[in-house]
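Single-structure report; data block below.
With one protein chain withheld, the remaining protein chains of the complex are depicted in position.
Note that the chains take the letters A and B in the order they are written out, and that residue 1 is the start of every chain.
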Amino acid sequence: MMLQRALAGAPPRALVLLALVLSALVAAPWASNDYLLTVLITILYFAYVGQAWNVMMGFAGQLSLGHAIYVGLGGYAAAAIYVYLGLAPWIGMIAAIAIAALCGAVIGFLAFRFRVAGVYFAILTIAFAEFARIGFDHLQWLGGSAGFFLPVANYARNDVWNLRGSPTMFYYLMLVLTVAAFVLCHLLLKSRIGYYWQAIREDEEAARSLGIDTFRCKMIAVAISAGMTAVAGVFFAFYYNNLFPEQVFHISRSIELILGPIIGGIGTLFGPILGAFLLTGLSETMQNLLAASGLDLPGAKQVIYGVCLLAVVVMLPDGVWPWLATRIGVSRKQP
Amino acid sequence: MSALLDVRGIGKRFRGLLAVDNVSFAVARGSIFAVIGPNGAGKTTLFNIIAGAIAPDRGSIFFDGAPIDGLPPDQVCRRGIGRTFQLVRPFPALSVEDNVIVGAMLHHHELAAARAHAHQLLRQLDLFDRRGQIASTLTLPDRKRLEVARALATRPKLLLLDEVMAGLRPVETDRMVLILRNLSRETGLTILLIEHVMQAVMALAARVLVLHHGAVIAEGPPAAVVREPTVVHSYLGAEAV
Partner (left out) sequence: MGADIYINVVVSGLLTGLIYGLMALGLSVIFGVVRVVNFAHGEMMTIAMYLAVVLFDAFALDPLVMVVPFAAVLFALGYALQAGIINPFVHRPEHSQFILLVAVALIITNLLLIVFGPDARNVQTSYSLDSFAAGALIVDASKVYAAAATIAIAAALFAFFRFASLGKAIRACADNYTGALVVGLDVKRLYALTFGLGAACVGAAGAMLVLLVDVTPALGPAYTLLAFIIVITGGLGSMPGALIGGVLIGITEALAGLLFTPSAKSMFSFALLVLVLLLRPQGLLGKRA
């Protein structure tokens, strides 16, 4: 019933495409080797966090360039609860979401109450992420700059409750997460707050003249976005089994996770997912090509990557998905 | 019957400029009230103060018996005042239908109900056929009617229209006048409008307020006001009489 509501109004072609892609993703581990599986997990991870970021930017119009802070807070929270309290990460996740949402609320409150917007808001988010990075570097009970480690698991058994297991287990978990995020965002967009977010994104003052409490709506967007991102942080921590502030909170992480949605198409539902596929696919393909051709200089891959980014943003300013959707005939009035 | 909108002694200064100077007037329930005057007379500032976008320096505003001066725009809207903007501001990337749905969501929290209400308004404002079109692709007259529909979707008791006829050809002006007159007559909607197009003012308004340099220089039924010497001198010109 909820699914029916979610699917209402979609052109038939889109549904067929969706079904095909979903089937392919479910079947993927059988057709993949270890390497490909890791790549797919990375893609789904970026698809998921990209979608979470998209809630703030694409839906509510707030540009966050420090989103890695929520990944880090989520990861550290769940990891600490697991290591120090022995509680499973699904319980730790509740704390992770709460902490990240609170952090987002603080940033949002400071920004929206004091009318910090646009570029200034973006810089504010960078400052907070950097603050966290340096702060966690000095937090000795969470490992400091030397890193925080989770006890490495025995991969023979899959323990979903404690998030210890094979890459295949993590793959399916990420797939479920990504699909859940997709459905959640779709439902949000069709709800009252979804419409309000889009109005705020288009013209905040006009939105207020229609009775919309823009402060409250923006705060909700930030909290949801932060909370969703924190869940990814939990998986990040338990998949890699270690957390280093220099890596987790670094501005490159923040930039990395927004490339997908921007390339794919901000504000669209498929954009972040398509973007993640394109970027990770491109990255890995180039890695392999360069290694094969012997031109594997450190930095070469990044240069080509940068050039591709440049090309996409110059030629397809709204992102790849809107362009692609009209080409393959699945486009409809996109919210 | 007490007035729906009661403006008392509103004043607003922007650094050196006294934009609104001790303006007082009352708008009767169900009537159409026009504010006219030369450019820079303070009309839009007055509107912005009533709508909550700017706070007045002094004075008070009563709406339906309760004070609203100093309230933020979203709360003013929830009390029952809708507005349009001098430079039209529909949500450009949203469709015509979605624009109005946003307004309708104030009182209809479910999408289906909001859409139904939106469709009803779109039909009234002659935009139903274009409901799927993206707002930024509409012509100016259509965008103006869209903004009116959107404001109406919030079920206001009072509608503030800021130069809604500007840029319209005479035929379109007549159409808009007809729509507004019907709205007022059929739903009891009170309308306060800023206008330069005197043909519309004469056709619609029961009472007219004339502002000049932020101050009221005349108020009354349109036929009387347009004859007053101060009004003729400052705004209309002798040919108008």
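Heads up, the rule we're going with is that a residue touches a chain if its C-beta (ideal position, glycine included) is under 8 Å from a C-beta of that chain, and two chains touch if they have at least 3 such contacts.
Being a predicted model, the structure only gives us computed values, none of them experimental.
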Omitted chain's touching partners, listed by label: A
Touching the absent chain when the full complex is considered, from A:Ala14, A:Val55, A:Ala232 or A:Ile262: A:Ile262
Hidden partner chain, touching residue among A:Ile43, A:Leu124, A:Ala223 or A:Ala237: A:Leu124
Missing-chain contacts mapped onto chain A: 57, 63, 65, 110, 114-116, 118-120, 122-124, 126-128, 130-131, 134-135, 137-138, 251-252, 255, 258-259, 262-263, 266, 297-300, 302-303, 305-307, 309-310, 313-314, 317
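Basically, only the chains that are shown with their structure count from here on.
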Gap in Å, rounded to a whole number, between the CA centres of chain B and chain A: 44
Partner chain B, residues of chain A touching it in the complex: 190-192, 195-196, 198-199, 202-203, 205-214, 333, 335
Contact set on chain B toward chain A in their complex: 51, 53, 72-74, 77-78, 82-83, 85, 89-95, 98, 101-103, 105-106, 109-111, 114, 132, 134, 150-151, 153-154
